[in-house]
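A single protein chain has been omitted from the complex, and every remaining protein chain is retained in its original position.
Here is chain A:
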Amino acid sequence: MTVTYIHLLLLLLDPSSALMSTQDPPPSLGNHSMDKNDVDEAEGHFTVPIAFRVFSVDYHHVQAPFEIVLWIMLASLAKLGFHWSGRIPAVVPESCLLIMVGLLVGGVIYGVRHTAPPVLSAEAFFLYLLPPIVLDAGYFLPGRLFFENLGTILWYAVLGTLWNVLGIGLSLYGLCQLGGWGLEEVSLLHFLLFGSLIAAVDPVAVLSVFEEIHVNEQLHILVFGESLLNDAVTVVLYKLFESFLRMPSVSGVDVLAGGCQFVVVGLGGLCVGLFFGLVAALTTRFTARAQVIAPLFVFLYSYLSYLTSEMLHFSGIMAIVTCAVTMKQYVEANVSEKSNTTIKYFLKMWSSVSETLIFIFLGVSTIQDVHMWSWPFVSSTLFLCLLWRALGVLLLTAVVNKLRRNAVTFRDQFIIAYGGLRGAICFSLVFLIEDFPKKRLFITTTIVVILFTVFVQGMTIKPLVELLDVKRKKRVLPTVSEEVHCRLLDHLLSGIEDVVGYWGQHYWKDKFEHFNTKYLKRFLIREDKQPKSSIVRLYQELERREQMGETDEGKRERSPAIEENQTHSRSLLPEEMDSIRRILSTNLRNFNNKHITAYSRHTLHQDFTVDASRKACLRRHQSLGERHSSTQTHGSQWDDAGSQGACLSRSLTVSQSPRSAHRDPHSTREGSLNGPVRVTFEGLASPSSTYLQGQDSSSARMPKKLSFAFENEKGK
């Protein structure tokens, strides 16, 4: 009786365990006519499981994913804290933070003597961790800039990497042979392999530190493009040397074949990427009715291109980058705004997670028992890395400057050379070398090099560059007039270049654009999205610029007030000149960035959410004060509504409300404006004229959009 009673209780409290209990003691259940002992036993058998099954912890079941998620969570929380503090991100590159988190986790694991989840394996790295990082870099590549500077980028990436690899490998080999550090038996191939992986630079990490650098989109694209192609070259060389190592002997013919394979691998990856990119573009053409899965296609096709080229032993990195670059313009035209945002955010998220995981592996394997240390080897590696990179950059630049229109200045060269931080890829590649006696030494050395470059070089580069700038400034101190007029000339020149279609001067680019417009775009882009695309794009660009101008409000507080100069005509103190110069450089800079792209792996600067734009509007509202009270409300009204969407259709509804607020002060101008303004937005009817007209009073504050229409007026 009691048995069945307890059994009922069980059923009530825990339905699932009731199932188990029915299985467990079937014989005792069946035997009601047991003697006392058995009943007791049966009872005891039942009473213990109640407390146990109601509340049990089964860690082993979820251990692997649980720990991984915890690691990622910890790193993400650390990033939150990192960005919360204002000044730190400007001094410390984000890679530093990730490594510190990794070290922390490693320390915890070491302290607990836990067995870590699966150690970084070749498959995990090449198949899961590497593609997101490279896809992110490829998707955000600014196409036009990249192709304009393609020659230089290839020069630095391919030749520079080869130079570094051979230099480091051969010199290390030579030093070890001579040095007597007990490393004579390590073969040349091993050193070349080591050289190939240690030459993989990740200078993008440094860009996050440069917020206040002068306009130099050329430097940005050089650094970014180099890091991307550099990765591809490194991985190819790495695999090449690894396969050489597996062969019993390497002859000259093999080396030659290796060189040919290098080219074949690169071109093969390119073709695979092109194919998948075009197919992806075509597929997105039909996603109008199923917009939610449109981003999925982007990821699927990119990953597929990577896997396909890996299967064919081509360069997966080249494939995925080409795929991303190819499909980007068509995908952006085809899919909805939200899908675009989704794609961008997911890419950043995944690449961030990948990098985090790799750095955590780095941290974990740093804090371990098994390290092989060798002072001479480590220090010479460090020294040689710096040396060869510096030499390489100097030599290559000397050659390339003769062919370029804009020379790469010494300051740029310094940044490229000194900013060559090693990152996640180095570490992963060293970990994946097949075991040989000195592997631990290589791993330790790589870790030291990464830590050194990230911490020391990463944190000191900005002060050093500022030192260089100051030295340069001391020699030639530009006056404020020169600064202002030179900016004018910059804007003028970029405008003239646009008129001339400077980029369109290139024969091949011309041909491609022609082919693109005539055939590809018609084929790959949805019909309704085609004809107005440039105007809509322009409009969206203007909206975006507007938001950019407003979100930079925060920087205003940093620039010190210089009102005291108003009344005096004395010569200004250096600090005041510096502050003027800083104000000018900070603010004049933003307008010249034709391609404000998301270089950083960790943030998406240009993306604005409705929240961000609303906040910006509010800030602007407050800061502009009562001077512009009546126009103010209008301005913020417009902004609020305008920021909700960068589509033309929405702006039409907005323009109705400002019209009434502004009829009086601007009625005289209404008629005169219809002329020039009418034609600029062909897709819009007359509401657009009042839309722009209403901005007249705030033209001082939103000049660039307005001057476009109004200066025609004033100029006549």
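In this text, a contact is a pair of C-beta atoms (placed from the backbone, for glycine too) under 8 Å apart; a residue touches a chain by one contact, two chains touch by 3 or more; residues count from 1.
Criterion: contacts and distances are computed from a predicted model.
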Seminar exercise, completed: Answer for the undisplayed chain, UniProt naming, from "Large ribosomal subunit protein uL3m", "Galactosylgalactosylxylosylprotein 3-beta-glucuronosyltransferase", "EF-hand domain-containing protein" or "Adaptor AP-1 19 kDa protein", is "EF-hand domain-containing protein"
Problem set entry | Residue among A:K79, A:K239, A:R422 or A:R487 that touches the chain left out of view | A:R487
For this session: Sort through A:V112, A:L178 or A:V499 and give me the one touching the missing partner chain.
Result: A:V499
For this session: Determine and list the chain A residues touching the chain excluded from the picture.
Result: 405, 476, 479-482, 484-502, 504-506, 534, 537-538, 541-542, 545, 549-550, 552-553, 555-556, 559, 561-563, 565-566, 569, 572, 580, 583-584, 586-588, 590-591, 594, 620, 676, 679-680, 700-704, 707-712, 714-715
